[in-house]
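In this view, the complex is presented without one of its protein chains, the others remaining in place.
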Amino acid sequence: MSPRAYSDQSRGMPALERLPEWTPEVDARLARVGIWVWIGADVTFFAAWFFAFFYLRALNNNNDWMAAGVTHPTRAIGAAIFLLFAISAGLFWVGARSVVSQRATALIFFWLALAAGIACFVVQIYEFRNLGFDPQMGGGYPSVFIGMKGAWLIQVVGSMLWLASNIAQTKPNGDVTVRPASATFFGYFLVFLAGIGLISYVVLYFV
Amino acid sequence: MSRTDRTHALRLLVAWAVLSVIGVVIAMQVHLPPGNQSQQSTDTTGLLQLMLVISTPVFIGVVLFILYSAFAFRQKAGALEDGPAYHGNFRLQVAWVAITAVIVFILAGLGISGLAATSSGTNFTSSTQPALATASVGTTAADRLQVQVIAQQWYFTYRYPAYGGVESLHLILPVDSNVVIHVTSTDIIHSFWAYQLGVKADANPGVDNLAYVTTLHTGSFTVRCAELCGIWHGNMVDTNGAVVSQADFATWIAGLQKAGATQVLPPYQPFYFPSPRVKGT
Amino acid sequence: MAIAAIGNGGPSIQTSERQMVLPTNLLTGIVLAAVGYWAGVQLGNSFGFNDGLNTGVLLGYVFASIMFLVGLGFANYPLARLFGWPVAPQSSYDEHRGAWRYLNLSLDHKVIGIQYLVAMLMAMLFGGIGAMLIRTSLLSPDQAVVSPDNYLTLVSMHSVMMIFVASAAIVGPFGNFFVPYMIGTNRMAFPRIEALSFWLVPPAIVILLASPLFGGFPTGWTGYAPLSEQAGQGFDSYIVGFTLIGLAICLSGVNMLTTVMCLRAPGMTWTRLPIFVWGVFSTSILGAFAAPVLASALSMQALDRTINTSFFISSNGGSNYLWENLFWFFGHPEVYIFILPAFGIVMELIPHFARKPLWGYRTAVVGLLGVTLLSWFVWQHHLFVSGIAPALRPFYMLSTEMISIPTGIVFLVAFGTLWRARISMTVPMLFCLGFLFNFLIGGLSGVFLSDTPSDVTLHGSYFSMAHFHYTIVGGEIFAIVAAIYYWFPKMTGRMLNMTMGKIHFWWMMIAFNLAFMPLFAAGILDMPRRVSTYLPSLQGLNDWVSIWAYVLFSSMIFFAINVIWSWFFNTKLAPADPWHARSIEWELPTPLPARNFDRVPTFTRAPYDYGDPQGARPSVDLGPEPAPA
Partner (left out) sequence: MRLVVLVLAVGILSALVTIFVVGFMLHRPPMLNASANSNGQGVKIHLEVVGSVNSAIEFPRPTDPHPTWVSYLPTTILKVPANSMVTMQIDQEDTPSGLRNPFWGQAQGIVGGTFHMAYFDNSGNPQQGDFTALDDPANAAHTFAIPDLGVFVPLEGVNAAAPAGSMNVITFSFMTGKAGTYHWQCFVPCGSGTIYGNGGPMQTTGYMAGFLIVQ
């Protein structure tokens, strides 16, 4: 190749019809790497909450980690919350794999996933309203319980909105149909969130 | 390594050696606080002195190199020629890393030895809790004067559990004695800083934070708060702390007990949990 | 078809995103923000918590920020997706909206870089004014000028504002602007996230500036609980503003990491990556993974202040150590978020002005990544006297002092590059050398602080204050100024006035050192940080510092005049390569075309191959000429 300084003549050259970073392959790559980095960031976000849990539990200042009258909420409800979201994540994951080949089936899976997610949200709100303890009355455990569950719930709501938008785009020439990668790797995030749900279930209800 | 390289290096080396010697000599003349009122402040002064001496040649070397290259390695006026294409010298890099590492480990060793103390040790070289000993060293030993520092917004008060838990406005310590200072707070975070004693320890609600001091000379010292604690943080100063002779201390504390200062005080505790359970009540 | 639709992403796609009821622009954003604030306050106060009306202010700020972003048009893409409208990756270049685009949501990384630059300079001005007020009130020890509660508010706002600036002022303007060029791509990985990471900053600044209207807050930038929970509604500004900035840091980190990992052009191997990109890359690692911890900790503060949980109330089963640990677990990586890109800038600029290859490139990269790794294991050196875990202090002392090894590598690389160089003493080069000098002092004083026994005396005193001002102002700000002088012609097409630049350097350098050197003495002479009064014996010293602080501030005003004048009133177009530098961005024409590369560039050499006979060849090959149609 001849050494050729890049000069103004090179402007106005006809563009190649597409630059590589616009291809579906690159799109998929961006989605994959991006979602992994984002999950990593979210891991540290929740790690802080788990650190708070175990740190305060170990310190047990003023013997007030579990203030008088504070007990673990019903495990069944906690299990229901976690399972509903796990189902939602799983359904979406499965649907996203076949979104190109059988779009109709995928759509059904997506709708079911959304329903499960909303149910999870409803049950969580119900649990918040019937906790049996009031964070105002002190205690480390109630604080961490409210905080960790709340932080998780906010991300659940956000991901459900995004899931709904995926449903809307699962149509001929819709974004999901054209770029299935976006749905696939969003599925990764849902599964990760379900995993956090499982850990927090074990920690908050059994430890 | 061409000849030019060698000449430049030689010049720099000589200049650096000469200047460093001068610098070190000067650095050794500098008298650094916090002074010698206690064993701990004496050792802190020595450590600061040592660090100053160690870092002087480093400082001189770097500044010398910057100035030298700024003048010796200039582009000719109006010219635009490239320098030699040196891409790196593995041996030099390894050597540099090794040297810095050695310095770092020497300093860290000094610091750790300062923190090290046997559980029976009397003279700690740092006022912080001994890191390599079981926690709460000597908090029960009879040969140590136990003093509690109670930080509150915005004043330090002091209790002497061995004397009926009397409480005082100022910190008075006997000379030539090993003191264990228990720092705690009744509201938010403060930091107990007895400057001339070389003692600093945060005061946290519900925590008994230990500091150790061995008084060597009589004289007054300043106590102030070193952690932002609200509007009067800057005013949380007491210049009336004092190290006094054993006899003076005995008479002072006796008078304090006679004054009945303990009549309204609660029993002595290692720390006090401030009350309100719900905010605002 | 689908691929083509993705391919020439452009106007057709943007129309699909403008199917909104109301036009999305800055004005809409401001109006919606006001509405959102009102709604948030009403909602928050309607709960009737025993919270000193903090819930209302918090929700007001949150809603205002969200509605502001909606009004700017950040909701267009999600809503278009939600309503099933056609969407596709948006064009990342923006030529259809003149100067107005700088005031609106733009996905062009060049526009975002400029937006960031202006916003950061504004924030720096506000923070600087705060510093001047602080020094003014410290002219006398008797708290006569500013009452102590307002003094602490000043300190807090100065510190938090400057933290905002320091954490985004390099990756924001220069990272966003130049990383795509340096790796040979047309866009960032996620242009919308990139734009979001900028548009979170103005709300944060405004919210912080609103704090005095609610009584300010007395906590400094560390926001230690429980003091922060005694503070009034002013502290809610800290919570929301800092959360927004943390989110911005995290998002831009995610975006940068993905971009550098995925979008490097052919030939741009990891070992050819310009060292500045390495600096941004390592910073992004810290930003992406440390900032979320801050978000969690701040939400704990918010919960404590609104629904009266007790995360940090030790008498109710919480602990103030929890905040100290979480905050510094974020906070120490944060200070390397400040300085790593500054290392990148200095090591990027020195080769071009020394006209030598970067000496020990790989070692430099190892140094940057070493700092990145170590900075996760040092946070408790801020807590040496706090009473936490005495047995761990030797470890944190060691890890802290070990950081001086990779930091020393940076100096080694700079020296190796300067060795037998052909230095042209331009203004950016002067600032780089100034950086080396100041950061040397900052680093050496850091060793004094890292050693626990000596830290007992120095901790929380003006010594540590002088230390981090030497690293951040003398280090990072000097690097930023160097970068502005260096890249300004490429970013704006105008040269800065270099005579004024030389004056500015000596003015700033002398004033800075004369202002901050005495503060080491003040610290050793028993003057704690953040005090509104001090020993009368120290008044002479403090007055001296204040006077030189004014001089320092005026030097920055001088610099601002230079920038404004050269930018808007100097009509002369800058040459494409004023520095005769050989890295890619200088091989592109000035002004830069709206679309970075019409075709995929192929990198043919490292960016710093001065001194080798082949060096003159362009670093990038744009592929074969297209056959004439």
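To keep things simple, chains are lettered A, B and C as they appear, and every chain counts its residues starting from 1.
Throughout what follows, a residue touches a chain if its C-beta (ideal position, glycine included) is under 8 Å from a C-beta of that chain, and two chains touch if they have at least 3 such contacts.
Here the structure is a predicted model, which is why all the values come from computation and not from measurement.
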item: Touching partners, among the displayed chains, of the absent chain; value: B, C
item: Which of C:226, C:292, C:408 or C:607 contacts the chain that the document leaves out; value: C:226
item: Residue of C:57, C:124, C:138 or C:154 in touch with the missing chain, whole complex considered; value: C:154
item: Residues from chain B at the interface with the omitted partner, ascending; value: 150, 152-155, 157, 167, 169, 186-188, 205, 230-232, 235, 237-238, 261, 263-266, 274-276, 279-281
item: Where the unshown chain meets chain C, residue by residue; value: 50, 52, 126, 129, 133, 142-150, 153-154, 209, 212, 215, 218, 226, 229-232, 313, 533, 564, 568-569
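In this text, only the chains that are shown with their structure count from here on.
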item: Chain contact topology (line, ring, star, complete or other); value: complete
item: Dominant interface by contact count, named by its two chains; value: B-C
item: Chain nearest the overall Cα centroid; value: C
item: Most distant chain from chain C, judged by the mean position of its C-alpha atoms; value: B
item: Whole-Å gap between the CA centroids of chain B and chain C; value: 32
item: Distance between the centres, which are taken as Cα means, of chain B and chain A, whole angstrom; value: 47
item: Centre-of-Cα separation between chain C and chain A, whole angstrom; value: 28
item: Touching two or more other chains - residue numbers and ranges from chain A; value: 61-62, 136, 138
item: Chain B, residues touching no fewer than two other chains; value: 206, 273, 277-278
item: For the chain B and chain C complex, residues of the former touching the latter; value: 4-5, 8, 32-34, 40-41, 43-44, 47-48, 51, 55, 58-59, 62-63, 65-66, 69-70, 73-76, 79-89, 92-93, 96-97, 100-101, 104-105, 107-108, 110-112, 114-115, 125-132, 135, 183, 187-189, 191, 193, 195, 198-202, 204-207, 209-210, 222, 224-235, 273-280
item: Touching residues (chain side chain A, partner chain B) in the complex; value: 61-62, 136-138
item: Sites on chain C touched by chain B in the complex; value: 50-51, 143, 148-149, 152, 218-220, 222, 224, 226-227, 229-230, 308, 314-316, 319-321, 354-357, 359-363, 384-387, 390-394, 397-398, 401-402, 404-405, 408-409, 411-412, 415-416, 418-425, 433, 436-437, 440-441, 444, 447-448, 451-454, 456-457, 459-461, 524-526, 528-534, 580, 609-612, 615
